[in-house]
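To start, the structure itself, in structure tokens.
Omission of a single protein chain aside, the complex is shown with its protein chains in their original locations.
For chain A:
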Amino acid sequence: MRVEVNGRSHAEEPRPGQCLRTYLRERGWFGVKKGCDQGDCGACTVHVDGEPVHSCLYPAFRADGRAVTTVEGLAPADGELHPVQRRFLDAQGFQCGFCTAGFLMTTAALDEDKLADLPRAFKGNLCRCTGYRAIEDAVRGVTNVEEPAPGEAVGRSLPAPAGPQIVTGTARYTFDLDVPGLLHMKLLRSPHAHARIVAIDTAAALRVPGVHAVLTHHDAPERHFSTARHEHPEEDPDDTRVLDDTVRYTGQRVAAVVADSEAAAEEGCRRVEVTYEVLPAVLDPEEAMRPGAPVVHDKDAATARISRPEANVVGEAHGETGDVEAAFAEADAVYEDTSRTQRAQHASLETHGAVAWFDEDGRLTVRTSSQTPFLTRRALCALYDLPLDEVRVVAGRVGGGFGGKQEMLVEDIVALAVLRLRRPVKLEYTRAEQFYGATTRHPFTIAVKAAARRDGTLTALRLRVVANTGAYGNHGPAVMFHSVGESMAVYRAANKRVDAYSVYTHTVPAGAFRGYGLGQVMFAVESALDELARRLGLDPLEFRARNVIGADEPMVTPGGHEEDLHIASYGLDQCVAVVRRAQAQTGAGAPAPEGWLVGEGAALAMIATGPPGGHIADARAALLPDGSYDLAVGTAEFGNGTTTVHRQIAAGELGTVVDRITVRQSDTDVVRHDTGAFASTGTVVAGKATLRAARALADLLLDLAAARLGVPRAECRLGEEDVLHPGGRLPLKELYAGARAVGVECAADGHFGGTPRSVAFNAQWFRVAVDPGTGEIRILRSVHAADAGRVMNPMQCRGQVEGGVAQALGATLFENVRIDAHGRVDTAAFRRYRLPQYADVPRTEVHFMETADAIGPLGAKSMSESPFNPVAPALANALRDATGVRFTELPLTRDRVWQALDPGAR
């Protein structure tokens, strides 16, 4: 074998069944990513003799005698970037960046014909973050990033600091490092939806050459925990063991095999002999709640924090304000139906996984693809009785999260193996495992009944919500509670009632997912209100506008009032106005094909700018000897762009340019604590800590400068590299040296506890055309209004909105984790689970509201989860408008739409 990779020759023989992707990565070419390992996502695209191929499908031995180019070799040797790399930087055609190498290598191979047909050219490349508009901009040479200017960072579209690394394939994600002596773990998973493990014989597995250990429930701690990560662990039920003697869903881990190679670990898994006593399983949550149904967790309710274990109810909420039944009796119009949302997968391009080792000081170090390094450390310490200072958890750049990584799904078992073997161990999920061995969005059934008076006053809203949380409770109760919060509070109705249940079934667990339950319930509520307005002969948008809460009104839910939640800025009226303008522009958007039905629809959404119960962030800003700054934050970067925003906030306070600020992050060593990058807190909570740290540092530096110069502090101000004062400039380098000489450290801390909180608003509007003969839906125009407060970085915030709309369109139109009659996931690959492709996503016009929040840092509000939430109901409302048929079940695939519209098929 002799293969030339980026001009370097490699002579090592590949293994017979090895693909080129792993051959390249084993030689250190980490720019070649594993998104799916099945040829579907394109993240591993390389050029072989100039032809673009998916290296995960390319037999490595066939590269013999050929020249391979990876993203690391795309740029010419003169140190300049390849034009395609330059354009992806200028447009910021990425968010998490995990798919970017594949897009770069594909784009670089497009000829004129293919450039003219990008939807087809990008059939083999998936991006989960951007919604593709930014990628189109990159291909077309549009520049979106702005030049940094001293002290003027906030509100500008400054580029992500990691951009140059992302486009050159040198950004380091979880597995992009070489760990000497690394062992590999593979998991044996349950073939049954419910079974007791009677016996496990590991002898044959241990005889496989290269196998070091086989871990079973005998090796696991007895104690139960929750894989969900929250600041307060007691929010989540303790129902999970590292390895259990009962399996509760097909795909649950049964044993872990650790070996010198993945091949040996896989062989070990095949040799583990498990004797199961198969038990009856229940897959449907309504059935699970009935008396006599198989019990998923026969546990003590109080100890495990399960509401009613015998009824499979892990959490429930009941409440009423006013008297809904009386209101229904008095109403002029009542509408009632039942909506259903399906399971969806986060599908971050980087899979779950962790690599862990003991460092030279004997500390357990876990490098993981996580949104919550600090909480994961805490959980590991609790699980294995380790002191906090003996465990370090680090996230590299994370390749997408969407809530899926607010969970400890791998670190526990990897840590167990490292503690046992005292050797570095890695576990990297396959794409298939992401589907059956991780978590999903919660499938919901929502029975809604709403009533109004003829004058358009919404008088009553009643919900019965059943969320299927699967075999483990993790985020179940919290998602259920959140789902009926802002979705009900945003409307003023005097009478509200809720009965909500989070229910165990023997299916793959559901977990945190962008929107955290709100999107599911808003689909039902926003659909029902649309229908109610129609019954009254009112314009659905007007009806909503009349019944949403105003800026000074209380947010009332039947579950009770949240004391720390405030409307600290109000842009909902502006959101409605954006939709009205879109409605009025009848000529805008694509024309409808002849013979198709046309309709339009809107939906509103409100979301708290952080989770209840507090969300902690620490930050530390420091002046460095060279006069530049170091900013340490706990929050993780997974494409949400918070690193960019944190630099902007700090640069604004410190009067400098972002390039002079280096951010260290997502490492339990760099700050005291950070609850994590979830619940849309990266800017509003962690950013506030950064603001406070930077402001405190600025104060300190000005104090020091004033004292040293003997001038009033008010006459000093911070410049790019100096303190500016009436007599001239004091270089920060000198200030640092002077302070150091007298033992003063030029550093300051910032802290925010995540409370009080505000609310953000969104509205989505679609005009669609529907072909009744085929069921095809075409989006003619898409408009989104986002009340993000003061927008820190318009380019990035727009990207968040576009990405949220795109992801929501996937969940609205086709994404579906299907489970068969035996509880097995039937869609464990991207070719079976359709993600929105370039061709699927229309361009959305994004409008920001003119608001400034009184709580958020510099007036900012969150804008990560919320754009997702109004999309499905807006589309269903448009479809209703076009066809006259109310669709209450997602996804709206062509076959089902046709079936509902075809008179003969119904």
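One rule holds for everything that comes next: a contact is a pair of C-beta atoms (placed from the backbone, for glycine too) under 8 Å apart; a residue touches a chain by one contact, two chains touch by 3 or more; residues count from 1.
Throughout what follows, contacts and distances are computed from a predicted model.
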item	value
UniProt protein name of the chain not shown, from "Anti-anti-sigma factor", "Protease 3", "FAD-binding molybdopterin dehydrogenase" or "Putative tricarboxylic transport membrane protein"	"FAD-binding molybdopterin dehydrogenase"
Contacting the left-out chain in the complete assembly, out of A:Phe61, A:Phe328, A:Phe358 or A:Tyr384	A:Phe61
Listed residues A:Thr174, A:Gln837 or A:Thr883, member touching the removed chain	A:Gln837
Option from A:Arg140, A:Arg207, A:Arg270 or A:Arg729 whose C-beta touches the chain left out	A:Arg270
Interface with the undisplayed chain - residues on chain A	15-19, 22, 37-40, 42, 45, 51-54, 56-59, 61-62, 106, 109, 114, 119-125, 261-263, 266-267, 270, 430, 773-775, 813-814, 816, 818, 826-827, 829, 831-832, 834, 837, 839-840, 893-896, 898-899, 902, 905
